[in-house]
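Following this message is one structure expressed as structure tokens.
Of the protein chains in this complex, all but one are displayed in their positions.
The letters A, B and C name the chains in turn, as written, and every chain counts its residues from 1.
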Amino acid sequence: MSEPTATMLQSHPDPLADLEPGLRARTVDRLMQCATVCTSCADACLAEESVAELRRCIRLDLDCADLCRTTATILARQSETDPSVLRATLEACIVACRSCGEECRMHADMHRHCRVCAEACELCATACDELLRDLATPVGGT
Amino acid sequence: MSEPTATMLQSHPDPLADLEPGLRARTVDRLMQCATVCTSCADACLAEESVAELRRCIRLDLDCADLCRTTATILARQSETDPSVLRATLEACIVACRSCGEECRMHADMHRHCRVCAEACELCATACDELLRDLATPVGGT
Amino acid sequence: MSEPTATMLQSHPDPLADLEPGLRARTVDRLMQCATVCTSCADACLAEESVAELRRCIRLDLDCADLCRTTATILARQSETDPSVLRATLEACIVACRSCGEECRMHADMHRHCRVCAEACELCATACDELLRDLATPVGGT
Partner (left out) sequence: MSEPTATMLQSHPDPLADLEPGLRARTVDRLMQCATVCTSCADACLAEESVAELRRCIRLDLDCADLCRTTATILARQSETDPSVLRATLEACIVACRSCGEECRMHADMHRHCRVCAEACELCATACDELLRDLATPVGGT
């Protein structure tokens, strides 16, 4: 599934050499997967009998889905990247993934969707964090 | 990569039984993949020397990416679905995928990103079309 | 508030002459306003004691917000427009606005946010419908 993303990023006429080949593509795919999982978790929480106890989970799922979609979109672009914009976006996304992951983790015993969502958020935060550290050295920027 | 989506959709407390299990999940993943590929194709076109000849391609890539992201998000929700909204959204997405795919196909010999994008758009339009036909019989709706 | 949108659309080097000047700008603004109102209504419903009875309202609010945002984005673009994509997008948005507006209307006596949201959805559907009819005659397209 990540093949098309890697192929696309390498077919850019002047691909960025700021990252280990493949890391950018894998992170884009992980972000899109996390966006889907968070959207689905908010939707499943809404259908639970205990919906009133899952308000915070729904809210954080929605924010995390929105930020993951936007971060994936920005990260998928390689033309004329402003490193400071990319970095601040990744940082916001990591905060949202961690916050959402921690909340979902608290409901993981009760709800399978929260368990899967907690895992997706943790993987996504880790991938963004790794990419952020790789970006820090060579690129420079603000 | 499509596993988490299928797992999530099945963990809904009252999953929709309107579609062959797995078809909804695969279509969501295909839509998200197409959104990424179209975003990346617009970005690669922008960096080409011949950018002035790729204006229509960039425009259609952007529209298609936006519609695929929104369609994936709406399709990933199973609570209280309004079939008429889902159907009209899928129809709009198919029009965008076909239009973008045809344009990219015209540049496929020159640009690898357009070739990959044409394929992603065609696969996505086909998946949405299949899902739309599956929805037509059992669900009813408007 | 709608001034900047009209100014922007007229500053395009080759603005579309397919619509009464100002109608496109007003519709873009109305779509963005409806996206904000639907996002806010979903959020207010989630905080109500009676959240369990508002599930359908929340779901339709979320779908409508997503479609309005995407429709506004596509409508704001004038370069190399594919009329068939624009039309199918507007049609999907109208279906979502009508569905969401009807649901919100049912809760309008109980919840002020649903009353305001019903009005925003109705105004938005009407604006999109008017624009769709204006597009039908001169542009041609599919």
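By our rule, a contact is a pair of C-beta atoms (placed from the backbone, for glycine too) under 8 Å apart; a residue touches a chain by one contact, two chains touch by 3 or more.
Please read all numbers here as calculations on a predicted model, not as lab measurements.
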| task | Indicate each shown chain that the hidden chain touches within the full complex. | result | A, B, C
| query | Among C:L19, C:C57 or C:A72, which residue is in touch with the absent chain? | reply | C:A72
| query | Residues of chain C in contact with the chain that isn't shown? | reply | 1-2, 4-5, 7-9, 11-14, 28-29, 32-33, 35-37, 39-41, 43-44, 46-49, 65, 69, 72-73, 76-79, 111-113, 116-117, 120
| message | Need a quick check: the contact residues on chain B for the chain that isn't drawn. | response | 43, 46-47, 49, 51-52, 55, 58-59, 62
| message | Across the whole complex, list the residues on chain A that are touched by the chain not included here. | response | 55-56, 59-60, 62-63, 66-67, 69-70, 73-74, 77, 79-82, 84-85, 88-89, 91-92, 95-96, 99, 142
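Methods note: only the chains that are shown with their structure count from here on.
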| request: Let me have the rounded angstrom distance from the C-alpha centre of chain A over to the C-alpha centre of chain B, please. | output: 20
| said: What's the distance between the Cα centroids of chain A and chain C, rounded to whole Å? | reply: 28
| message | Can you list every residue of chain A that touches 2 or more other chains, as numbers and ranges? | response | 43, 46-47, 49
